[in-house]
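One protein chain omitted, others in place.
This part shows chain A:
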Amino acid sequence: MKFSTFKRHLREGLKNIFRNGWMTVASVGAVTVTLILVGAFLALMLNLNQMATKVEEDVEIDVLIDPTSDEGDITALGEKIKKLDQVDTAVFSSKDEELKKLIKSFGEEGQSWELYEQDNPLRHVYIVQAKQPKDTIKVAKKIEGFDSVEEVIYGKDVVKRLFEFNKYARNIGLALIAGLVFTAIFLISNTIKITIMARSKEIGIMKLVGATNGFIRWPFFIEGMFLGILGSIIPITFILTGYYYIDHNVQDKITYHFVDILPFYPFAWQLSLIILLIGTVIGIWGSVMSVRKFLKV
């Protein structure tokens, strides 16, 4: 394409945005609403995903060792656990260490537990981590059968449910986003279709004097792209300010370790970029789809 032709397409595309007035506003509005929803969903989903992954990674198996076993038994058990294929690490932690951890986790109130230092009711443990979080249950079942094992603690149902929930949450989230995007494309292609009716004469003449379909499509392509970009502005502002607020204010009030949200930088910017891309694609697709019918002259 010649540069002068490209300039013409750019000029025509921009001119149409202004010429179509309220229709432009309607299209941009449709993109804006969609992108705000998609943005909120994405932020929520990616954070949930992040949390889930973290929780998944944190899933460990506590192997409580039978108090009657001697040092030799304990070492043998450790060796056996480490030999399992799916096991990543198996760390020994004596009952004294376990008590210290417990006291620490209770903070100020933990002092009352110090009484037990004389007569520790806890057990020595192996803290086992599976290579793949999803293998946790399998590994735990195997260890249960070993000698010198008193009990295996891994939160059976919690782990299972967590994995299932994550799977569904991801799929449902993706389906919702896809649905929203298609609705927006449909809305835009309809709004633009109305504006094209008015321009169908122009398109007819272009075809008559020998314009290629590609040539006719270009200004619409550019127009759609700008509609998408315009429609992304408000959602991106929302994401950046909203996420900044959450990151700086709400985060501090949540003390549970595992709900660490993704940090503002770079996450909010990455999300903005994704929103801009989705907006552009929606705009272009909606616009180009609506010209198609008029090109069959």
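We adopt the following convention: contacts are C-beta pairs under 8 Å (C-beta built on N, C-alpha and C of every residue); 3 or more make two chains touch, one makes a residue touch a chain; residues count from 1.
Methods note: contacts and distances are computed from a predicted model.
Per the UniProt record, the chain missing from the shown structure is "Cell division ATP-binding protein FtsE", taken from the list "Cell division ATP-binding protein FtsE", "Protein FixA", "Spore germination protein KC" or "Heme exporter protein B".
Annotation: of A:Lys100, A:Lys193 or A:Lys207, A:Lys207 touches the absent chain (contact as defined above).
Against the chain not shown here, chain A presents residues 1-2, 4-5, 8, 201-202, 204-213, 215-216, 297.
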